[in-house]
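Every protein chain but one is kept in place in this view of the complex.
Letters A, B and C name the chains as they come in the text, with residue numbers starting at 1 for each one.
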Amino acid sequence: MTLTQNAPAPLTPADPTADQAVLIVHGRDRTGLVAAISAVLGKHEANIVSLDQHSDNPHGGAFFQRTVFSKAGLEAALPQIEHDLRVQLSEGFDLEYNLRALSVPKRVAIFASKADHCLLDLLWRHRRGELPINVAMVISNHADTAAEVRSFGIPFFHVPSSGPDKSAAEAQHLTLLAGNVDFIVLARYMQILSGEFIERVGVPIINIHHSFLPAFIGAGPYAKAKQRGVKLVGATAHYVTEDLDEGPIIEQDVVRVNHAHTVTELQRRGADVERAVLSRAVLWHAEDRVIRHGNHTIVFQ
Amino acid sequence: MTLTQNAPAPLTPADPTADQAVLIVHGRDRTGLVAAISAVLGKHEANIVSLDQHSDNPHGGAFFQRTVFSKAGLEAALPQIEHDLRVQLSEGFDLEYNLRALSVPKRVAIFASKADHCLLDLLWRHRRGELPINVAMVISNHADTAAEVRSFGIPFFHVPSSGPDKSAAEAQHLTLLAGNVDFIVLARYMQILSGEFIERVGVPIINIHHSFLPAFIGAGPYAKAKQRGVKLVGATAHYVTEDLDEGPIIEQDVVRVNHAHTVTELQRRGADVERAVLSRAVLWHAEDRVIRHGNHTIVFQ
Amino acid sequence: MTLTQNAPAPLTPADPTADQAVLIVHGRDRTGLVAAISAVLGKHEANIVSLDQHSDNPHGGAFFQRTVFSKAGLEAALPQIEHDLRVQLSEGFDLEYNLRALSVPKRVAIFASKADHCLLDLLWRHRRGELPINVAMVISNHADTAAEVRSFGIPFFHVPSSGPDKSAAEAQHLTLLAGNVDFIVLARYMQILSGEFIERVGVPIINIHHSFLPAFIGAGPYAKAKQRGVKLVGATAHYVTEDLDEGPIIEQDVVRVNHAHTVTELQRRGADVERAVLSRAVLWHAEDRVIRHGNHTIVFQ
Partner (left out) sequence: MTLTQNAPAPLTPADPTADQAVLIVHGRDRTGLVAAISAVLGKHEANIVSLDQHSDNPHGGAFFQRTVFSKAGLEAALPQIEHDLRVQLSEGFDLEYNLRALSVPKRVAIFASKADHCLLDLLWRHRRGELPINVAMVISNHADTAAEVRSFGIPFFHVPSSGPDKSAAEAQHLTLLAGNVDFIVLARYMQILSGEFIERVGVPIINIHHSFLPAFIGAGPYAKAKQRGVKLVGATAHYVTEDLDEGPIIEQDVVRVNHAHTVTELQRRGADVERAVLSRAVLWHAEDRVIRHGNHTIVFQ
């Protein structure tokens, strides 16, 4: 399915990510981890382009490292580099790691409903070459955006989902997704995902919601915010867990509002923040800049 | 007590507020209100310097207007202007109004505890002539800031308040405040005010708190925010009502934080936002830019 | 041409702008202007929905007022209201004024070149009903965006313009525009307009440019900004005058950048600010919130 996907047009003559890979490592901190990792890379004559490291406690906390390196003939060398890292990191230090060539974009499915602002912003940025992703498909419980999505050259699947029992819809989702995507983005998808679906789909899911939570739970949050006279409206992008809207936060932002704004205007300003925040979260996830740890994230910008 | 108060030094040769007054009007909207108000001012040959008006619903909602006008010989003319407004507005239209010469600063008492960032920022801005207020006194349940406050030429009263029964302390507060202040600022005052105190003191009270509410209730909000991995910390200034931390919001703001910030750094950044937000709320209240309505505010900036 | 234009879909069941008009008045300040204006509106039983007034100097400066009022049967009454305002304002006080029914959107032509981010953002917001405008046409010196523009139901005209002599292209522009538009938006139109064109077209022109000016004049501003190590990139929307990029500013904004951002990433972040700033400038102009005065603007938000 992704074979016909338009690759993002390169913005620069020479693709800077050619022959570059990103390595994420995390686990229990101990002395010598940075040296061990860079020794493996050095042995392969890989050049470190950027390296961000964080320990949440210098005395026995958790260790996080993101390394981008370049190596001529990366594709051929990657299996051996991975083998050496596995020996050093998994077996030597009991660390988790993830190694990926940057030239291979992550494959994503976008779930949407009627509101199209987040969906279109992602498709549009993708077409401009701003997002290193491969949009495998858009799935929606409404048919409204089908023509628009397909005009971007992206497959659109309409999977209706009404009533409390989502099992039929979720079964269809799993069929479409299996093996085809590396992560999922809920671009204002107004359906709750079951815990079983989250577990079975097995890839990270990014969601966007307004930032009033837990202040204005339930329907009509902007009307409640108007009544409360808030001076800021915002949005939060987070990974989906079984605790609805409570998963690890990736990004947040706000905009100013005032008493003269109607509920409709609050919603519009909120929509602007939502699409900006979601696009940053998707970009950072696609570039492997986000590491989950407990119920929070490390974001190496 | 306020006789010895240092007046804010004028920043410009000619005080722009001399011979200026501010008029606040609010009530049920109906046709002809702006015309009626400006007719009274026109009759007195007062020149309107700025006028902000807002109706929350063009069909029978609430009406809010802030007018600043200048008039040569304001002091002598004010009683007659007020009389004419009363006849027109209170009696003719059943509106509430407030009229005040801008050259007379509002008198304020600042309540503080150990944390001094909000207190010092207010005193410092006041000394620089940025706040059109007269700081009548600082009241604290700790003696730590006495010397610093007095170095600004401002009376400091230490009123200890421990244990659940605040009645003795609050009685002392009322004695100090009675007739001396036009509003109160809680500059990180870490004691809860009783409903009885709020009612008996009879002047508006402005409070500042971190903006996580209602997310991280209780002790250690920044530690909880750290654990949750928030990407923004903020502050909210609001009027105090009996519903703790739930009164009408005057101003809010946020700053970005990231995973590398410790709880101490979150607190410092939070303190920076707190003092900025509180100083804006105090300025706007002092300039009669804030109108309370239900549980929200109209802020004419 | 505009007959087939899709009207923005109403977002709310009852259009709040039905039977509403906006009145802009400006000129030399003197006592009694607000009263005179509201007396005319009161005589017609028009209800003032919002009123913003500003004097840039209480002693003989300039006067600016924006009034939104509602009146049942507005369309029928407008000519008589306008007549009475003319008698009062133009003849009585020598003021300039502009009166317009809010239900009639302003007609705009958008000029674009190859970069499509500002163009598409405007078309998209328009389709969502966020901009009270009627997009009469898009004119471009490149044909690239023709299909996309027409997919929004908007006429696209390709007017090539190369070489230093723009007179043929500008003549064609004038033919297309004459009588059809109320203002023009340059959405990253990379051609300089002649002073003669600006004068002959006779409607306001809004432009957007990066905010480094006058720092990084000429080609490659982002490369220069990268070399200088700026920590913010921004955008400015302004009215076009003969002094290139020096006309009255309508809106400005910035985003943070850092040393790790490449020139391409600076451009992307710059593009995000550009489209946000331009869309706010267009909205405010379309709602008659912007008054030009000398080389600056009064913006009533």
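A few remarks follow.
Following the convention adopted for this analysis, a residue touches a chain if its C-beta (ideal position, glycine included) is under 8 Å from a C-beta of that chain, and two chains touch if they have at least 3 such contacts.
Computed from a predicted model, the values in this text were never measured in an experiment.
Between the chain not shown and the residues A:48, A:146 or A:176, the one that touches is A:48.
Touch with the chain that is not drawn comes from one residue among B:142, B:268 or B:293, which is B:268. Residue C:232 is the one among C:101, C:203 or C:232 that touches the chain missing from this view. Where subunit B meets the missing chain, the touching residues are 11-12, 16, 50, 117, 120, 124, 128, 130, 151, 258, 260, 262, 264, 268, 272, 276, 301. Subunit A residues in contact with the hidden partner, per the touch definition given at the top, are 16, 20, 29-35, 38-39, 41-42, 45-55, 58-59, 65, 70. Interface with the hidden chain, as seen from subunit C, comprises residues 54, 56, 213-215, 227-232, 234, 248-254, 258-260, 294-299, 301.
In this section, only the chains that are shown with their structure count from here on.
Overall, the chain located most centrally, as judged by its C-alpha mean against the mean of all protein C-alpha atoms, is C.
Between the Cα centres of subunit A and subunit B there is a gap of 43 Å. Centroid to centroid, with C-alpha atoms defining each point, subunit B and subunit C lie 36 Å apart.
Touching two or more other chains at once are residues 16, 50 of subunit C.
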